[in-house]
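Excluded from the complex is one protein chain; the other protein chains are retained at their positions.
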Amino acid sequence: MPERPSHRVAVVGASGFAGALAAHLVHRHPQLELIAVTARADAGRRLDHLYPRYRVGMELEVFDADRVAERTDAAIVGYPHGAAAPVVEDLRRRGLKVVDLSADFRLDRESYERYYQPHEAPALLEEAVYGLTELHRDEVRGAELVAAPGCYPTAALLALAPLREVMRDAVVDAKSGVSGAGREATGTTHFVSVDENVSPYGVEGHRHRAELERELGDGSAITFTPHLLPLDQGLLASCYVTPSRDLSADDVRGLFRSAYEDEPFVELADVPPGVRDVRDTNICRVHATVEPATGRVLAFAAIDNLWKGAAGQAVQDLNLMLGLPEEEGLR
Amino acid sequence: MPERPSHRVAVVGASGFAGALAAHLVHRHPQLELIAVTARADAGRRLDHLYPRYRVGMELEVFDADRVAERTDAAIVGYPHGAAAPVVEDLRRRGLKVVDLSADFRLDRESYERYYQPHEAPALLEEAVYGLTELHRDEVRGAELVAAPGCYPTAALLALAPLREVMRDAVVDAKSGVSGAGREATGTTHFVSVDENVSPYGVEGHRHRAELERELGDGSAITFTPHLLPLDQGLLASCYVTPSRDLSADDVRGLFRSAYEDEPFVELADVPPGVRDVRDTNICRVHATVEPATGRVLAFAAIDNLWKGAAGQAVQDLNLMLGLPEEEGLR
Amino acid sequence: MPERPSHRVAVVGASGFAGALAAHLVHRHPQLELIAVTARADAGRRLDHLYPRYRVGMELEVFDADRVAERTDAAIVGYPHGAAAPVVEDLRRRGLKVVDLSADFRLDRESYERYYQPHEAPALLEEAVYGLTELHRDEVRGAELVAAPGCYPTAALLALAPLREVMRDAVVDAKSGVSGAGREATGTTHFVSVDENVSPYGVEGHRHRAELERELGDGSAITFTPHLLPLDQGLLASCYVTPSRDLSADDVRGLFRSAYEDEPFVELADVPPGVRDVRDTNICRVHATVEPATGRVLAFAAIDNLWKGAAGQAVQDLNLMLGLPEEEGLR
Partner (left out) sequence: MPERPSHRVAVVGASGFAGALAAHLVHRHPQLELIAVTARADAGRRLDHLYPRYRVGMELEVFDADRVAERTDAAIVGYPHGAAAPVVEDLRRRGLKVVDLSADFRLDRESYERYYQPHEAPALLEEAVYGLTELHRDEVRGAELVAAPGCYPTAALLALAPLREVMRDAVVDAKSGVSGAGREATGTTHFVSVDENVSPYGVEGHRHRAELERELGDGSAITFTPHLLPLDQGLLASCYVTPSRDLSADDVRGLFRSAYEDEPFVELADVPPGVRDVRDTNICRVHATVEPATGRVLAFAAIDNLWKGAAGQAVQDLNLMLGLPEEEGLR
């Protein structure tokens, strides 16, 4: 049996929730080899001590671009917004293919700087591809640098994209599990704050809106409100769309079917999706219909925020960038 | 110290979640005396064996209208929709004041029969008052029969009522804890179905829409979608309103302040409410603002679905019907 | 109607979970007046912004012993272990009656220093009374300084005390909700660490053992192992006792009945207790029986760790210290 070609991969910033899952996914991937995992505060610790369930028995290294580059062909970067850009630049300069999990390469410079901060590696923005594979597969295939979309935009965009041509306005009421808020221990992520609770946040303008506008256009009058739920992994985008013309439920089903029928990771469901249906998978489960009383289109998309909303999508991107089958290591 | 006047009350159908809480609230109420609790399947059992935490050490009786009527002045009825109407009729015929927790007396006959079933006591509909005190206080005060609003409409209406005059359309994305689904053990209420999950239901037309139309008018193009959340008590209505004219955040705050500044059970918050903030209280906590990017009004209302959404509101109604202070027994 | 005597109380360290609940309980207490709440890091913030559900609209002050003493008669101190002792000393020196929620005055000096650290106010140890009212009511009544027991010992001692004379050894497997771990945001209290998890901790010697030994004697061979559970408030002590002589289930019930039949806050149940049965109450719910196959005595005690395990118990102590009815403000 001929040996299958193997690509050597580093996960830079592997101690956060998404980075650790990325390390796990690369580690068990049949055609990728996990060569190095790095961390900042947790350097020196073993990844399987931090995350026993991922069973990656490697020590977290201090990041050193040369050391990483001499051993690997590609990297997934799991740094926070702002901190990612310089690291990505270091790796790109040394020729690695990079998938970045942060927001740093998702937007054009103006949008980024409006919602975030001054950009630290603006020269790279031109080559960066927005890694929502279902909408940008061909670009991802040829890319050297991919920005994996945020978890909220991933679900919202997959629910809204088939309606792009018929959408007058939209309300996106999004609900996320706590892992989406990251590993940092704060008042917000304290068990006692979240348990038996639900509340909206960022109600006067969440920056994930920028990614929606990027893909759907500025003028689309999209309201976006995230809510934090008492669960770990999972994200549901409930989208309420006023169509620009009358649509039947069949029309809507038709739009979604033609958009997604060949997509390996989009599942069209006859019933409203629950996040439980997609937990620990790279699948986005979608249901769309028309509310008879108002004619509004209701589209619901459920993902696992750490998989399709972050690390799973990053591996999906990496597969394409490396010429591997898109689903490899994700089933 | 003069003895305070005491009214004798029965809770008919006290074995469900809302009925049991009603029994508890009446039992601890300084001016009400809990005389009888009845149940169907659970007759003969002690209420504190079913619900230890309410500590009402009374035996559940089989319902007998005469036996109830000869001992009490008023009743709270906690039967399911459809089953409530005949029982309410029995009690009204014997002169008791009644607060009914079901949908049976919330709507006009036509609406009721469109969303539910043939009405079993239509003659009583005329005297029935919709018990959302904040909107119908004077009517409740003089009423003999009050229909306590559903939990979803309570939150949605308290969020939307101040906007009635300026609302072109609205999306209500509502999120409820599992106690709102009732005590019946079903696939839907099984822990394993709910835990680590969130999903919408009734997406093509939930019957609670009827109550919204009742209060806000037919033409209001309101989308209403409920979601089930992994928590026990609590309900959040996230309302997205397209205003008929430009409104600033100050305008909106002004509308809510003038609607609610004297309301004992509506709390205007500077920040988005969480259901945890109102758990085990009769308070509706509201926050309203304007989304700068779209001009939409965002109004959020959080209640405890068993309190302000059912049993607490019933006692609030009963207080008014009996000439007691509205807040008595609810702080 | 004659005005009821009112005692002026401060809660020093009111920003933690137990301190905040103590402030709430004092605030709503019919014969106590909450005069001041203090905090360290959160001074200047309003308590109802930190804890909306307690609805105590007071600003947290910086602690100043003179300022507190000139306005109040008594204080509940909610500081961490070690930090409490000097503050208690300051207040005692100014004549206030004090209930301390920390471990600083629960043990004799030797035990304290073995399990914790050098004691900062050892001179006060002599006057300190261990505030487990059910075992030390008369001492508490006359006390100027009461150390409220820890949450784990409260449940374990109430389960074990009636068996003291017949106990050869015991295993205490204790299970606590996350509020018992305090308000500090850490890896341990992060939602994602706790959710869908259960694990033991402190397995080679938890310092709460010291309180068990204090009350039950050194030689009692008690194993004590705490576990963290995915819930907010609640603590269950499951106690497995090898008796020194054969006991029937009736014998055991008799021992518990004679120990507790007049206790206002101990509830003997015919069935195993759940923490849900006592949530938001000051009640300890106990069930004891004999396992037929082994003759072991099984005793289970459920409390709300923030109420009977901390702030509720502190108010129960304070009631006695001030000559008020023991149950006042706790029903």
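Order as written gives the chain letters A, B and C; numbering starts at 1 within each chain.
In this text, a contact is a pair of C-beta atoms (placed from the backbone, for glycine too) under 8 Å apart; a residue touches a chain by one contact, two chains touch by 3 or more.
What you see is a predicted model; the values in this text were computed from it and never measured.
Name every shown chain in contact with the chain that has been left out of the document.
For the complete complex, the undisplayed chain touches A, B, C.
Can you work out which residue in B:V9, B:A75, B:V194 or B:V241 touches the chain that's missing from view?
Of the candidates B:V9, B:A75, B:V194 or B:V241, B:V194 is in touch with the missing chain.
Looking at C:E196, C:D250 or C:E327, which residue reaches the missing chain?
The missing chain is touched by C:E196.
Of B:G13, B:G78, B:P200 or B:P230, which one is in contact with the hidden chain?
B:P230
Tell me which residue among A:D100, A:E196 or A:E291 touches the hidden chain in the full complex.
That would be A:E196, which touches the missing chain.
List the residues of subunit B that touch the chain left out of this view.
Counting only subunit B, the missing chain is touched by 17, 178-179, 183, 185-187, 189-196, 230-232.
List the subunit C residues touching the unshown chain?
Spelled out for subunit C, the touching residues are 169, 171, 173, 175, 177, 193, 195-201, 203-205, 209, 221-223, 225, 227, 229-234, 236, 238, 240, 242, 272-276, 279, 287, 289-294, 296, 298, 300, 302.
Tell me which stretches of subunit A touch the chain missing from the display.
For subunit A, the residues touching the absent chain are 1, 52-53, 195-196, 269, 273-274, 276-281, 285.
Going forward, only the chains that are shown with their structure count from here on.
Since subunit A and subunit C are copies that touch, is their contact same (over half of the numbers shared) or different (under half)?
same
Please work out the Cα centroid separation of subunit B and subunit C, and write it as a whole number of Å.
Centres of subunit B and subunit C (C-alpha means) sit 36 Å apart.
How far is the middle of subunit A from the middle of subunit C, if each middle is the mean of its Cα atoms, in Å?
45
Which residues of subunit B are in contact with two or more other chains?
Answer for subunit B, listing residues that touch two or more other chains: 195-196, 273-274, 276, 279.
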